[in-house]
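Missing here is one protein chain; the remaining ones are kept as they sit in the complex.
The block that comes next holds chain A.
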Amino acid sequence: MMNLIWLQSGGCGGCTMSLLSADVRDLFGMLKDAGINIVWHPGLSEQTGSEAIEVLEACASGDLPLDILCVEGSLLRGPNGTGRFHVLSGTGKPMIEWVRQLAEKAQYTIAVGTCATYGGVTAGGCNPTDACGMQYDGASRGGLLGVDYLSQSGLPVINIAGCPTHPGWVLETLLALAMDSFTQADLDELGRPRFYADHLVHHGCARNEYYEFKASAEKPSDQGCMMENMGCKGTQAHADCNIRPWNGGGSCTDGGYACIGCTEPGFEEPGHPFTQTPKIAGIPIGLPTDMPKAWFVALATLSKSATPKRVKENATSDHLVIVPGIRKTGVK
């Protein structure tokens, strides 16, 4: 069995809540069958208080083998480097100290969610708590554990970025570790598991036809593409949200709002209001990552001029006003 400890620091607990929404018959049973033993999770385990501290101390001292350390939430270094914005209750010791100690012993260290990976919203604004991620501070490598940190297995921190994480991302990473089939090659440049980070949110977006014709939404609840006016970063954000459904069949773009790029370092400070697209001379500045600007402008102009009436009108409505026509000739 692989012993797993899950800690929560400067986050919201949403990644745990999301994991509990996994569409599986028996979440805990599946982990157990895979050989993962949840030694302690602050939201789920029986042990409270001194009973819990005993477990953590046994892992920190090496008496109890620690195979997987999951940390959810940003690491709070403030005030003045003391870490006292988050003391692990009952211990008088800052959480960053516990995390440093346990990370030394862990075979694998996983940062769950964008707070734990890159700092996330807790590091937003004036970053009052000096929040950072486990091995990144925004897009810069370093963070709490430092540039050179490797867990006992020789891997850096596995960064399951996302705000929150999709239950499938966490579950499949854990199962891959349990099956001993996860290597450095499975991580992208920012430490994210490639099985979901090699996709863009744009892939599989149900608004794709509107994107093709640059038929754009103008206000919340419009059905059109949200890239031009509503701040959507789906063409730049790495995740499979529109391929792998959320909560049975949703996604942000299906929910009628823009992708805000929550799997990316620094997403919390985009430099503009989240749901407005910054533009220069009417052209969005955040274009698809791998597309030359001139091409985009040329294609957009062309596709706008070719937009069918149906697509154009539906784009600025909250329901279908024109349904696709039926060609009498039929398709052969």
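Methods note: contacts are C-beta pairs under 8 Å (C-beta built on N, C-alpha and C of every residue); 3 or more make two chains touch, one makes a residue touch a chain; residues count from 1.
Criterion: contacts and distances are computed from a predicted model.
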Per UniProt, the name of the complex member that is left out, chosen from "Putative spermidine/putrescine transport system permease protein", "CoA protein activase", "HupV protein" or "Pyruvate dehydrogenase E1 component beta subunit": "HupV protein"
Option touching the unshown chain, where A:S89, A:Q184 or A:T289 are the choices: A:S89
Identified contact with the non-displayed chain, of A:M1, A:V24, A:M179 or A:M291: A:V24
Interface residues of chain A (partner: the chain not displayed): 8-18, 20-29, 38, 41-53, 74, 76, 79, 82, 84-91, 120-122, 124-129, 131, 163-164, 219-221, 245-258, 260, 262, 273-275, 318-319
